[in-house]
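Only one protein chain is missing; all other protein chains are in place.
For clarity, chains are labelled A and B in written order, and residue numbers in each chain start from 1.
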Amino acid sequence: MVAYVVRRLAWGVVTVLGVLLLLFALFFLYASPEQMARRAVGEKAPPDALQQWIENHGYDKPKVWNPEDPLDTLLFEHYRRMLTFDFGRSDADDSPILDQIRERAVPSLTLTVPLFVIGLVLGIVLSLFVAFFRETYIDRAGIVLAVLGMSVSILLYIIGGQFLIGKLLRWFPISGFDPNPVLIGRFMALPWVVGLLSGVGGDVRFYRTVFVEETGRDYVRTARAKGCGDGRIMARHVLPNSMIPVLTRVVVAIPFLFIGSLLLESFFGIPGLGSMTVDAIQGNDFSTLRVMVFIGALLFILGQIATDVSYTLVDPRVRLE
Amino acid sequence: MQNVVVVALLLGAFLTFRMARRNDLWRGAGRELRRRRPLALAVVLVFVVLALLDSISWIGGGSAEDEGNALARHKPRSVIDRLFPADFRERSYSAPLADVEFYGGAPLLHPRSHLLGTDILGRDVLHLTLKGARIALLIGGFTSLIVIPLALLLGISAGYYGGRIDDAVFFLISVLASIPSLLLLIALIMALGRGPVQVCIAMGVTSWVGFCRVVRGESFKLRELDYVQAARALGVSEPRIVWRHVLPNLMHLVVITFVLLFSGLVLSEAILAWLGIGIDGSWGQMIDQARDELSRDPIIWWNLAAASVALFGLILAVNFVGDAVRDVLDPRTLREDR
Partner (left out) sequence: MSEAVLSVRDLVTSFPIGDRRVPVVDAVSLAVAPREVLALVGESGCGKSVTAHSILRLVPRPGRIDAGSIRLAGRDVLALPVKEMREVRGRVAAMIFQEPMTSLNPVQTVGDQVVEAIRLHERLSRRAARARAAELFESVRIPDPHERIDAFPHQLSGGLKQRVMIAMALALRPQLLIADEPTTALDVTIQAQILELLRELQREFATAILLITHDLGIVNELADRIFVMYAGKIVEEGGREDVLARPRHPYTQGLLRSIPSLARRDEPLAEIPGVVPPPAAWPAGCRFSTRCPRVIERCHGEMPEMTSLSERQRARCWVVADEVGR
């Protein structure tokens, strides 16, 4: 197993190198250092100021190839800094990126972790319930509701949620964030509800399919022939055997909890990593952007490995070599 | 030019249906599908027709009323456009079937003829909504036309041929999958530009990975099947094996993926529209523009409602059809003779 993990990590490193290259290419396809300088310093800034900014931020080097000193290129710098975790400063406001990450991680996690946990439990419980009653009216109604839920754009959930609860009923504020633990719930309630509603349809649809498939298997028939009750069958036989597809879907999502939800944070004014990323994109802030993508890629690869390892925990037939 | 594309598409669709009809499996599947979800199929068909009608456009013609109008004479107008008078705009908002403007109460140029009201620029909301169908189908259909052949090509190459090709494809898949798709999408659009074709290409690039993985896995399995090995032993050339044995066995996955991908793509575009990089004229853009209309007092609801209902209606219908397609084309139900 250790050999497997090591091999996957090595492959992961290669992938990350590829990701960084792609990112570099994409970014410099559409943004030039002049544009970035102008955004940071100001549209009307004199050429010297722009040039100064460019030099300060090290964007005056050739992009890929420098005949005088092959190592003195933007590309090389790009790789060097990322691989040494030297995140540097944001292009937009010169703030140290690492500090920004530390500050913004908490709001993001406050949003995503409870959302994830509740969503997971809710999804599985509802799906077990619906799968248990498969082919009956409960099941059919459940599927229809799930498809209905899946078919509504998250935008509409957000707009609807903000309008209904924020404006009409005035139960919760429609946006903003307060780190005070007592008040957090109030600000998170709406994003949580919106996140849950928009996700539960797709989850139930997926889990139900998995559970129903397992319910039709021979060993379930054996369990019934032994005298197992239906509740016991769902919990002790179906669920444990469904874990592989469930884990595949779930474990990969965990690392991204850290990045936060780009959409929910932007809409609801939550100062987390997600909104920072969106700002970076719209502001051509390459420094910040590459850090976020880099972290995202790392987390993704870790998530993949974690998923594979988790398979061995739930299914004795799986062996990683 | 666009008209030619439309005709070509129709021809292609017609020929595909003819080919599928001859195959028992597909004919049976089609019948099952019609039996299970007739309503959803009908709704999807309605949208398709709307999209087609909006794709066929030409200059000139039109009613006498439009004769004097410069727009009518020089701008190509589609069948949908011609359902409405050429110069149908008001100055700004107006409620459905109203005869005065929403703000100020000045009389409208076309009182009581805007079934769904007008938006901030005075454009008829019904007209905009109908035209949105074409954009939606463009997003779902055109992008899928990029995604599916690409995923098939790379997936089969990787799964069937294996070796170096597999390593290369797998590397590509890993790299693309590691980047949060929304980020990649935005970055691509900013790099490629904001036209509809570019947006579709960007969405295509971010969506092919999932299907490709599935194709790759299936191709691995198919390669080991008895009759494929038999064909190889008989000396049948590899491309021919792929064409006659591997590809047909992936078709059911193609259909399922196409339908399920469709709704995902349209919904993604709505999010892009909110970020300001969607396709002009899409329902997502209408929703984005109508975002703060709900916070006005009195609220303006018709713009948002029309686009939302249209978007929801199409996606819901496609999802229901997609579900039924998945059930019908499940390899297990295909094999049993229930």
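Structural remarks
The working rule: contacts are C-beta pairs under 8 Å (C-beta built on N, C-alpha and C of every residue); 3 or more make two chains touch, one makes a residue touch a chain.
Just so you know, these numbers come straight off a predicted model, no measurement behind them.
Among the displayed chains, contact with the absent chain in the complete complex occurs for A. Listed residues A:R102, A:R170 or A:R217: the one in touch with the omitted chain is A:R217. When the omitted chain is restored, the residue from A:N241, A:S266 or A:Q304 that touches it is A:N241. Annotation for subunit A: contacts to the undisplayed chain at residues 134-135, 216-219, 221-229, 236-237, 240-241, 314-317.
In the analysis below, only the chains that are shown with their structure count from here on.
Distance between subunit A and subunit B, defined via averaged C-alpha coordinates, is recorded as 25 Å.
Residues of subunit B touching subunit A in their complex: 171, 174-180, 182-184, 186-188, 190-191, 263, 267, 270-271, 274-275, 284, 287-288, 291, 294-295, 304, 308, 311-312, 315-316, 319-320, 323. Listing the residues of subunit A that touch subunit B in their complex gives 11, 14-16, 18-19, 22-23, 26-27, 29-31, 143, 147-148, 150-156, 159, 163, 167, 205, 256, 259, 262-263, 277-278, 281-282, 289, 292-293, 296-297, 300-301.
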